[in-house]
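A single structure is presented below for examination.
One protein chain omitted, others in place.
The block that comes next holds chain A.
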Amino acid sequence: MMLKGVILIGGPQKGTRFRPLSLELPKPLFPVAGYPMVYHHIEACSRVPDLKEILLIGFYQPSESLTRFIQETSQQFKLPIRYLQEYTSLGTAGGLYHFRDQILSGSPDSFFVFNADVYCDFPLNEMLEFHQSLSSNTRFTMLATQATRQQSVNFGCLVEDKKTHEVRHYVEKPQTFVSTTINCGTYLLSNDVFKYIAEVFQKQQDELFNGSMDTLTYNRDTIRLEQDVLAPLAGTGKLYAYTTTRFWSQIKSAGSAIYANRHCLELYHKYHPERLSKNGEGKPKIIGDVFIHPSAIVDSTATLGPNVTVGVGVCVGPGVRVRESILLAGSKLEDHCCILHSIVGWNSTVGAWSRVEGTPCDPNPNAPFTKIEGDTLFKNDGRLNPSITILGRNVTVPAEIIILNSIVLPYKEITFSVKNQILL
């Protein structure tokens, strides 16, 4: 048996809710617990013995950061990884269809498809086992999880047959409640999915040329995997759901990155205990789960954690406090400063005794299956929602000021305290 993994990484027009952090780095390369988001997908793939190749599909221009990431990760996992660039945004199924020959080369038995903007403790081997237990040869397995009744409508909702786990009904972001079982955006597809995508493609092209499609408002190239391909397959005996109760979260906003970061660090206890920092003589004080990149310099009088990731080459000065935050590569924290619920951008500096603080936007931990909110930046009355604080790349925060619930765009030199603002 041979399998492949396909990760849909999107492009620069996507992931806008992740700004300003996605302005310069493709969002899938944003680090969660010290490793790029998509690294975690790749690592999960590497635990599936028969998975022989990983394809990243998206419409980012090839960049040094992406190329280097692919090279390094490929070497580390001894797995071929290739980036296939779409000529435009083709949609989740359109991208697969465009590169179908690449996916089918070497005749895999079936292939995993991932949306890159989720963080999950992927149960890929379990999903595969389930997939293989299905009788039909034409079979598509969708990873599913539970949501609250209220939040389910923000996701793709599915109704499954309790015994057979066949998906009886599927609808993307319904207006009214359908089911608390939601689509995780991770699939295991057998090759003949292309037959169904081809049908959608043909139909769209026909409509285009016989004039029944409005080409101004409709992108002729886009085919969506969920709505256009899988939804019609519900109830036909081909689409199945494998439900997991493991951790799963979308990473749409920067706030959800901190949430995902926490769970990823927690999972390091299971997969990579060596990545978690420990207390010791001459070392900074560590509370809970903390990841410190080996190249970072952290003063022994600093206190970090819980849920802190310290990136490449970060410098943390004496008496600094960091909690529930991500410090991106090259950032510098000067003496006694305090960073809470924030993301400090690449090469940004926070001055002595300054305070950078955001408001946590975690889901309610007491309500089971609650997901992080769809988190819009503004309330209905136009005011900024309290959010985590984000400092973009190369932001300078002087000494002794406070940045509270604010988003600071890159290359900004701040001179006074800022609260509840977006600084352009």
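Here is the rule we go by: contacts are C-beta pairs under 8 Å (C-beta built on N, C-alpha and C of every residue); 3 or more make two chains touch, one makes a residue touch a chain; residues count from 1.
One rule holds for everything that comes next: contacts and distances are computed from a predicted model.
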Between "DNA repair protein RAD51 homolog 3", "Proteasome subunit beta", "mannose-1-phosphate guanylyltransferase" or "Vacuolar protein sorting-associated protein 35", which matches the UniProt record of the unshown chain?
-> "mannose-1-phosphate guanylyltransferase"
Selected residue (touches chain absent from view) among A:86, A:117, A:228 or A:357 | A:357
Sole contact to the chain not displayed, among A:50, A:126, A:400 or A:413 = A:400
From A:98, A:323, A:371 or A:393, residue that would touch the chain that is not displayed | A:323
Interface residues of chain A toward the undisplayed chain are 301, 318-319, 321, 323, 335-336, 338, 340, 352-353, 355, 357, 400, 402, 404, 419
